[in-house]
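Removed: one protein chain of the complex. Kept in place: all other protein chains.
For chain A:
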Amino acid sequence: MIRWLLIGVLAVGVTGTAVWGYQEHQEKNAILVQAENSYQRAFHDLSYHTNLLHDKIGTVLAMNSQKQLSPQLADIWRITSEAHNDVGQLPLALLPFNKTEEFLSDIGEFTYRTAIRDLNKNPLTDDEVKLLESLYKQSGKIEKELRKVQYMVLNENLRWMDVQLALASDEKSDNTIINGFKTVEKNMEGYAEGDLGPTFTGASQQNHEYKFLKGENLSEEKAKEKTKEIFEIPQGAKVTMTKSGKGAEVPTYSLSYRSDKKNGYMDISVKGGHPISILVERDLQEAELGLYEGSEKAKNFLEKYKYKGMENFQSTQYEQVGVYNFLYVQDDVRIYPDSLQVKVALDNGDILGLSARDFLMNHHERSIKEPKISEEEARSNVNPNVKIREQHMAIIENDLSEEVLCYEFLGTLGESTYRIFINANDGVEEKVEKLKQAEMKFG
C-alpha cells in the first residue's frame, strides 16, 4: 500500500517538474525570440534606410531648383539619422564598423548644411556636386553589400542571437552575418575622410585641438608642486603622477592625491601648465554658505590662477554644492566658446572642482568688429510674442561651427524663458534656446 502511495507521489512530482520545466523553457524562448525580433527589426530597417538613402541622393543629383533641393536634402539628413539609430541597435559594438558610421554621419552633416543654406543665393558648387556623386557611389556600395547580407539572413534563416554569441566568445568566428558586415566595412575603406574636401574641415564640433595654448613646457617636479598648491596639501605629501598616452588631445600630467579626509585629482597640460580638470571628493556637511557667497569664492579662485575677465553667467545649487559657469568677457561681449565651470563646497567654501577644457581649447583675444545692424533691427527679428527683458552682446558658435557676433536677448513667453541669438551682421536668428526650469521632485 505504502509503496503504491510513494510511487503515486513521485509520479505527481515528476510530472509537476516536467510541466514547470517546460513552462520555463517556453518563457525563455519567448524572451529570446523577442530579443531576436528587435535585432531583426533594426537590421531590416537599416537595409531599408540605406536603399532609400541611395535613391534620394540619386534624385538630388538630378534636381536643380532650391524649392525642390532643400526639402530633399533635409529628408536625406533625416534618413541618415534613422539609419544611424538602426546601427546603434545592433550588437556590433565590438565589430569595427566605424567607417560606415562615419560615412552616415558625414552624409548627414553635408545634407544638413546644404539644406539650411539659401540655395538661391549660394547654389551647390562644382565641388559639392562632385562630393554628392562620390557619396552616391559609396552609398550604392553599402546598399549592395547590406542587401547581400540581408538576402543570406532571410534565405538561411540566420539569427542575430548567434552573432551576439559569436562576438561574445570572440573565437575566430565564421558567422555569415559578421563576415557580411566586415565586407561592408571593407568597402568603406576606399572612402577616406580626405575625399570630402575642404567643405568638411571643422565638421567635428569639438576639434579645436588646444591651438591657443600658450607657455613653456612644465617639468614633472613643477607639476607636482602646483598640485600641492592647488589642493592645499603639505609639501611632503605623496602625489601620484602619470603622463597621458598617445590618444590624448593634448599631452597632460594626471596627478592624484589620497588622504583620509579627501581625494584630489587633476589633469594639467604639459604645455604652459594649465589645469584642465580638477576634482576633489570628500564628505560634505550641511550648507553654511549661500550660492552667492560660493560664487565669490569661485571668483577669487579664478583670479588667483590668472583667469582674468571672467563673468559668472549661471549658477546652480545642488544641495551642498554650488556649480558656477563662467564666460570670458571681452569689450563687453560675452564669449560663449570660452567657458569654464567651477564647483564650490557650500559647507566651508572650498573649491571642489574646475573644468576648463572648453576655455583652454578656444580662448584667445578676438578682433571684434562693430555690428552691422542696430539693436532695434535685431529686436525686430525676434518673435513678437516674446517679451524681451535683458540683452547682451555675445559671440557664439553657430550650427556650422563658426564664431559669430550676435545680439543675445533673454525674454519670456508665458511662463518660459528663452535665450535668443540674432546675428549682428545679417539679422539671422542663429539660435533659440528654451531655458531649463527646475524639475518637480519625484517621490
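Note that a contact is a pair of C-beta atoms (placed from the backbone, for glycine too) under 8 Å apart; a residue touches a chain by one contact, two chains touch by 3 or more; residues count from 1.
Everything that follows uses one rule, which is that contacts and distances are computed from a predicted model.
When the unshown chain is looked up in UniProt, the name that turns up among "Lactate utilization protein C", "NitT/TauT family transport system permease protein", "Membrane protein" or "Spore cortex-lytic enzyme" is "Spore cortex-lytic enzyme".
Touch with the chain omitted from the figure is made, among A:75, A:102 or A:128, by A:102.
Interface note: of A:51, A:66, A:134 or A:277, the residue touching the hidden chain in the full complex is A:277. The missing chain lies against chain A, touching residues 39, 81, 84-85, 88-96, 98, 101-102, 105-106, 108-109, 164, 167-168, 170, 204-206, 242, 244-249, 252, 254, 256, 263, 265, 267, 276-277, 279, 281, 287, 289-293, 295, 314-319, 322-323, 325, 341, 343, 353, 355, 357-358, 389, 412, 415, 417, 435-442.
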